[in-house]
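With one protein chain removed, the remaining protein chains of the complex are shown where they sit.
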Amino acid sequence: MNENPFLGALDWLADPMRWSGPSGIPVRTAEHLGYTALGVLVAALIAVPVGLYVGHTGRFKGLAVGAAGVARALPTLGLVTLFALLVGIGLTAPLLAFVTLAIPSLLAGAYSAVESADPATVDAARAQGMTEWQILTRVEIPLGMSLLVGGVRGATVQVVATAMLAAYVGSGGLGRYIFQGLGSQDYPQMIAGSLLVIVLALVLDLALLLLQRLTAPRGTVAP
Amino acid sequence: MSIHSTRRHLLGVLGAGGLALGAAACGSSDPFEEEDGSGGDSGSGSSDGGGSGAAIAIGSQAYYSNEIIAELFAQALEAEGLTVDRQYQIGQREVYMPELESGALDVLPEYLGNLLQHYDSEAVSATPEEVHSALAEALPDGLRVLDFAEATDQDSYTTTADFASAHSLTAIGDLAGVDEDLTIAANSEFEVRPYGPDGAKEVYGVDVSVVPVEDSGGPLTVQALVDGDVQLADIYTSDPAIAENDLVVLEDPESMILPQNVVPVVSEKIDEAAADAIDAVLAELSADDLVELNRRSTVEQQSSADIASAWLSEKGLV
Amino acid sequence: MIGFENVRKEYPGGTVAVEDFSLEIASHEAVALVGTSGSGKTTLMRMINRMVDPTAGRVHIDDEDVAAMDPVVLRRSIGYVMQASGLLPHRTVLDNITTVPVLRGTAKGEARERARTLMDTVGLDPDLADRYPAQLSGGQQQRVGVARGLAADPNILLMDEPFGAVDPIVRDELQGELQRLQRELRKTIVFVTHDIDEAFRIGDRVAILRPGGRIAQVGTPQEILADPTDDFVASFVGADRGARTLHVEHVDGRDVVVDADGRAAGVLAGADGRLGDGGAADGDAAAGPGAEALATEERPR
Partner (left out) sequence: MSWVLDNLDVIAGYTGAHLVQALPPILLAFVLSLPLAKLANSRGWLRTGVTTTSGLMYAIPSLPLFVLLPGLIGTGVRSPLNIVVALTLYGLALMVPTASDGFRSVSRDVLGSATAQGYAPAARFLAVELPLAGPVLLGGVRVVAVSTISLVTVGGVLGVPSLGMLFVDGVRRGIVAEIAAGVVATAALALLTDALLVMLGRLLMPWHRGREAGRP
């Protein structure tokens, strides 16, 4: 053990006991990833179609921008506690909060992805006889894919850093280490939990950055 | 070296910061002074107009029940003609204890067991009297505890009436006979407390696992228990939700759980006259009274000032 | 045959792009709509494939009202070539050309086969098939645009200032290619431009438009040059400046054509018929600054 809580955190992480069992690091990390994925996925199911619709038609743009602005301004801790009082403990309350947190980035990504397509290209596609759906799926989405993935990336990093709040109301994830460390003044444990969250966020960020690079359509990058 | 010494090291640093803050909090230019006051002292005639040298600074934890008790002290002292400065809703013991030690705070309602554990993490359970005298030893120079109240606000192993009757439960030890996996909703630090899962296993031979709910036995914890998400919950015994939901607090014949009677920790600034005023309040404060005070806050959503003044006049204390 | 019957286009907010326009375009005819910006020429052309729906009046193709046709099916039956080509930047040359045939359900292999033929037709090196548009020169992109417009073998080809974004020498080449293609393919072409010389070179007939889509004059280039209906047309074709009033001077034993300002505009073809192009080319020769036209003409081929 160590006097310095940061070195103590490394000792904590180095303990092989922490790496197995139902409250071990692999399980908690998997839970954390699961919450993040679920939150981003549900948010994407809502925000991406709306963003694509708004970007493609230009309709309800003001409404979408306003809604995203309000969602951005909502404090996540407040949402978690509010939803928890309304629906009880478990994953529902934090999940609702994560979805709210993820929607603005995803909406902006989907919306700007579609809007980024050169209007002349879209016009030409329409003049050639593509249906609106074909314009969206064959022209606008492929061309804006990296912006869309960028939105997913932003949302994922935000949710993964916030998913610790799931442990505030009865679920698992890496937040368990953070809250337990906080509650019992076991700062090495709290720091270790935070470090794991940071590493997870960086790994996801990097992976999605790579995906973003890969989805940039060939032909649009200068040779 | 152990975790505890690590903790002390960090707390030392935290304490130094708290000291600095405490000094700042005395200055009238500190923007947080007013906020602290208005945080809990909604509407009542707070008399912080007097010189800060003469005023008695009363603090409270960030816990509505603790704030009510602090407000009882405040109004009782004001009735004696003293000037008080309310500094409620201070988050953590690691923050306010240094402020008490430095003299930035003069009075704060505490709980026997938790306060002792702050100074001696190895403290084992005992009777309230034993804890009280141990505290007198443990407290640093310049601080002392007054008499403790009958009212207590301690952790508990609580279950629903249905679950208790289905398995004939009256005491924690009876859980050993329950043939299913037991979970208890509690703050996550319950996991490492002496009366947590390890204590239950050691003292009563009972296996439980913790479902963390960070509202300190509040409505989320109660709801989780009532909804059957968990079989047990750590609910503070002063919580009116216990009676309202017909919950059963399992007995603790081995005194595994530390007694948490309300006890004021005070600085040297509290003279005998002031101490007498506080003692008078605590002498009247029964366990049922504390539950009722809490009920007025959670169910009736009254402010601590209104609750305190009503109770003090009921008891003829002001 | 394409017919416009009293069409009008008014945008929300009251802007009137086209007031009242009627015109018949015969099959296999190339008609150039020419006018300044705001003349409604592009709006009119886009009414044919329903990219724009008229507020009043109707447009018909072979006596069938386009308003009754499904716009998507209609557009797939009409070739469309636009300025800066409008190619899909994320698809290769070959995929761009096969877009419409594939949308219409032609098998991919067959469409590609035809696309390669078309590349040859428009004078594109087959090695460019797998390039992306951004890897091509402006002139090559326009050739791909033309090939794409022809890919579904449409009867009608709409061309919206297709050569507006390329430099003059390439534009001249592309105009020549288009004339050659049109002699072979005999499509019905509606060609929008603001360049009167281009209009004279491409159009069998030319419609000169005033703002609001009002027709100033319709006719063959020769008719318009010979008899401009009013000052607007005269000014538009440059007759008033004397740019079109040419006379012949003898220089070093050859007949040099000179405009009203005394600037050389070209060399008169001798009995050997050295000047290959038809009447429209005369207009072209008169187009730019005379010295340039002369130099072009004398450049060894």
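Letters A, B and C mark the chains in the order given here, with residues in each chain numbered from 1 onward.
Here, contacts are C-beta pairs under 8 Å (C-beta built on N, C-alpha and C of every residue); 3 or more make two chains touch, one makes a residue touch a chain.
Source: prediction; values computed, not measured.
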>> With touch defined as in the header, list the contact partners of the absent chain among those displayed.
In response: A, B
> Out of B:75, B:238 or B:303, which touches the unshown chain?
Replying inline: B:303
>> What does the interface between chain B and the hidden chain look like in terms of residue numbers?
In response: 10, 13-14, 16-21, 24, 31-32, 34-39, 42-43, 62-64, 89-92, 94-95, 215-216, 218-220, 297-298, 301, 303
> In the full complex, which residues of chain A touch the absent chain?
Replying inline: 5, 51, 54, 61-62, 64-70, 72-79, 81-82, 84-86, 104, 107-108, 111-112, 157, 160-162, 164, 178, 182, 187, 190-191, 193-194, 197-198, 201-202, 205
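The criterion applied here is as follows: only the chains that are shown with their structure count from here on.
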> Which chain would you call central, comparing Cα centres to the global Cα centre?
Replying inline: A
> For chain B and chain C, what's the span in angstrom between their mean Cα positions?
Replying inline: 87
> How many angstrom between the C-alpha centroids of chain B and chain A?
Replying inline: 38
> Given the complex with chain A, which residues does chain C contribute to the contact?
Replying inline: 46, 49, 51, 72-78, 80, 82-92, 99-100, 103-104, 132-135, 148, 158
>> Can you tell me which positions in chain B touch chain A when the two form their complex?
In response: 1-3, 5-7, 9-11, 94, 185, 187-189, 191-193, 211-215, 219-221, 223-224, 227, 229
>> Considering only the defined contacts, which chain A positions touch chain B in the complex?
In response: 1-5, 8, 81, 84-85, 88-90, 167-170, 176, 179-180, 183-188
